[in-house]
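Of the protein chains in this complex, all but one are displayed in their positions.
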Amino acid sequence: MASKTNPRNYFEDFRIGQEIRHATPRTITTGDVALYTGLYGSRFAVQSSDEFARRIGFDGAPVDDLLAFHMVFGKTVPDVSLNAVANLGYAGGVFGTPVYSGDTVSTVSTVIGLKENSNGKTGVVYVNSVGRNQRGEMVLDYNRWVMVRKRDESASTPETVLPELPGVVAPEALQIPKSLDLSAYDFELAGSPHRWDDYAIGEKIDHIDGMTIEEAEHQIATRLYQNTAKVHFDQVAAGAGRFGKRLIYGGHIISLARALSFNGLGNGFRIAAINAGAHANPAFAGDTVFAWSEVLDKFEIPGRRDIGALRLRLVAVRDCQATDFPLRDAEGKYDSGVLLDFDYTVLIPR
Amino acid sequence: MASKTNPRNYFEDFRIGQEIRHATPRTITTGDVALYTGLYGSRFAVQSSDEFARRIGFDGAPVDDLLAFHMVFGKTVPDVSLNAVANLGYAGGVFGTPVYSGDTVSTVSTVIGLKENSNGKTGVVYVNSVGRNQRGEMVLDYNRWVMVRKRDESASTPETVLPELPGVVAPEALQIPKSLDLSAYDFELAGSPHRWDDYAIGEKIDHIDGMTIEEAEHQIATRLYQNTAKVHFDQVAAGAGRFGKRLIYGGHIISLARALSFNGLGNGFRIAAINAGAHANPAFAGDTVFAWSEVLDKFEIPGRRDIGALRLRLVAVRDCQATDFPLRDAEGKYDSGVLLDFDYTVLIPR
Partner (left out) sequence: MASKTNPRNYFEDFRIGQEIRHATPRTITTGDVALYTGLYGSRFAVQSSDEFARRIGFDGAPVDDLLAFHMVFGKTVPDVSLNAVANLGYAGGVFGTPVYSGDTVSTVSTVIGLKENSNGKTGVVYVNSVGRNQRGEMVLDYNRWVMVRKRDESASTPETVLPELPGVVAPEALQIPKSLDLSAYDFELAGSPHRWDDYAIGEKIDHIDGMTIEEAEHQIATRLYQNTAKVHFDQVAAGAGRFGKRLIYGGHIISLARALSFNGLGNGFRIAAINAGAHANPAFAGDTVFAWSEVLDKFEIPGRRDIGALRLRLVAVRDCQATDFPLRDAEGKYDSGVLLDFDYTVLIPR
C-alpha cells in the first residue's frame, strides 16, 4: 500500500515548466490581521483603519502586503522547499490587487530554473509563484530560488537552465490600484509628515526600536501562514542539528523589520515590489531585532502626481542598535549580526 | 454574607439526572479560527477556504470541529471538572450541525452516572454534554467522565449508576450535513490524492512532523476556550504540585495531533464522531509532539456513494518520532511517551 504522507519533492523531482497547484486555499480574515498586528505591532494607518483606507480609495483596510506574501509563500513550502537546505533569493516580486479580509488566496508555481550543484548532493530550483484571489486576480507574482537536496545522489543531472530575472522591478511594472487618490491622505493620522519628495537617494534611516523574539511568537506566525517547514517547530530534530535550536522562518524577520521601519517610513503605505532579498544569517528565539533602511532609488509613477515609489534596502540586525548601519565586512561578507538584506519598493504620497 | 466566588461542585454535589446550563455562551468568530490556525497549523482545505467549502455544499468554511469541541467543552469545566483529579474518558460523541463563524454556542450537561471510589475520597461523575448553536441545533453531543474529589469524606455514598455508553458511534448515527455533495471536491487543492477506498483496516500512518509546545501557546489556546482549570495557568500552585509545572489541557494535544495527521489523512475533512479517548500521560511545555494513526474500521454511509467514514486511532507521542507506532508495553500499559490515544471517526470522499 502506497505511503499516505507527502512524498516531498527532491531536486530530481523538478522539471522545467512543471506547474504545481499548491494545496490549501486560504480565506484571509480580520482574525489573521489581528494576529499579524499582535505579532509585529505594525502601525501603518492604511492597514489599521478601514476609514483611513477608504478615504484614499481602498475598499477598506487591505491586509498587510507581507501577510499576503506569507500566505502565498506558505502554500509553496510543502511542494517546493520541504527538503530545502536554504532559501537563496527572491526576484521580480510584484504585488497586484490588494487583499481584503474575506478574500481567498491560492498559489500556483512554475519551475523556471534548475542547476545541480557540483557536489552532486543538492541543486538549485527556481520557481515563479503566483497568488490569486477568488476572482482569479493576481495578488502577488514573485520568483524565488532554493537549494534542495537530491534523494539519490546518483540521479542524472538535468540540463542547467537559469531564468532571466530582473534586478529590480521597473516603475512601469508596478501595479497601482486605479481607485487610489491620495489627495485626502491625512499625514497627521498617518503619524509622519515625510513625503516622497523628502527622501533622498542614499539616505539611511535608523529605525531605532528593537524587538526580542519568543519561540511562541514565530511558531504562531509560521503556522498562521500554514508554512510547514519542520525546522521552525521541532526541537527534537533541531536539537540534533547544526544550530541546536529551532530556526525562525525568514519571513518573520522581514515582517518584524518592516514593522520597525514605520518609525522613519510611516507613509510607505503599500509594498509594490520585492526586488531581491537575502536571509544573511539564521535567526533564533531570543534574538532582538533592530532595523535600518537605505533609499536605493526614487521612481516617479507614470501618470500619477500624487504617488511616488521608493526603492529601499531594509536591513535587520541582531542584538545591537542599527546606529552604524551594519551590513558587510571588508571582504564583502555579511556581518554575523545581519539577519536580512531586503530590497523592495514602497508607494508613498508625494 | 455569602461568598461571591464559584463554589465549585464536589462529588457529593452531583445528582443523577441533574441538568446544568453552563455559563458564558460564546460567539465563535473568524478571530477564533485564525488563532486556532496559528496555534496548530491545521491545513484542511474545507476549514481554510470559504470557496473550497462552498463548492462541496457547506455555507462557507466551517470552524474546525475540534475548535467547536473545545468551546463546548470549555463551558463545562467550571461546573464539572474544576475539582477533577483526572479526565477519564470520552464516549458517544456525535457532531451535528457544522459551526460557522458568527454562530453562538452554549452547552447544557446532564449527570448520567455516579460511582464513588472505594477510597472514599473521590468519585467518578459521568456527564452527557450537548452544545447547541443560536438556533438550538445540536452541534456536539458527547459523554465524558471525570474523577472528582469529595468535599467531605464522610458524605454519604450515592447509589452507583453506570451509564450505558457505546464503544463506537455507529455509522447510521453519524450526522452528515444534507447539503454536502462531494462531486466537486478538488483533491489537488486538498493536498492529498487518497480517498476512502485507498485506506485499509489495520493500516498505520506515521505523520512524520513534530511540534514543540510553548507555555504561551497552550495558555492562549486554553483561555480562548474559556477553560478555567487552574492547573493549566498557575505556576505557583503547579510548582508546589506533583509535577512541578503547569499541565497542558488534554484537548490541546488532540488538536495538535489532528493537525499533524493532515500529512497522511488530508482528505479527512470532517470529524463525525468521537468514540473514545484517553489522555495516557500528562503533557508539558517543552514537549515535542509527534503523531501516528491506525485505521480501526471503515464504514459506508447509508445512502451516500460520495462519502465514507474511517474510524481512526490517533496517537500522540512525546519527544520521539512515531516511526515505530509506540502505544503500550508488554503489560498493556501505555508507554511513558504516549500522550493521547484517541478513537474518532472522520468523513472522507470516496
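We just call them A and B in the order they show up, numbering each chain from 1.
Criterion: a contact is a pair of C-beta atoms (placed from the backbone, for glycine too) under 8 Å apart; a residue touches a chain by one contact, two chains touch by 3 or more.
These figures come from a predicted structure and were not determined experimentally.
Q: Among A:Ile205, A:Ala257 or A:Ala309, which one touches the chain that has been omitted from the display?
A: In the complete complex, the chain left out is touched by residue A:Ile205.
Q: Which residue among B:Arg223, B:Arg304 or B:Arg350 touches the omitted chain?
A: B:Arg223
Q: What subunit B residues would touch the chain not displayed?
A: 1-2, 4-6, 21, 23-27, 29-32, 34-35, 78, 101-102, 104, 106, 134, 214-216, 219-224, 226, 228, 230, 233-237, 246
Q: Could you pull out which residues of subunit A are in touch with the chain that's been left out?
A: Touching the chain left out of view, subunit A contributes residues 29-35, 37-41, 43-45, 48-52, 61, 101, 188-192, 194, 198-200, 203, 205-212, 214-217, 220, 263-266, 286, 288, 319-321.
FYI, only the chains that are shown with their structure count from here on.
Q: On a C-alpha centroid basis, what's the spacing between subunit A and subunit B, in Å?
A: 36
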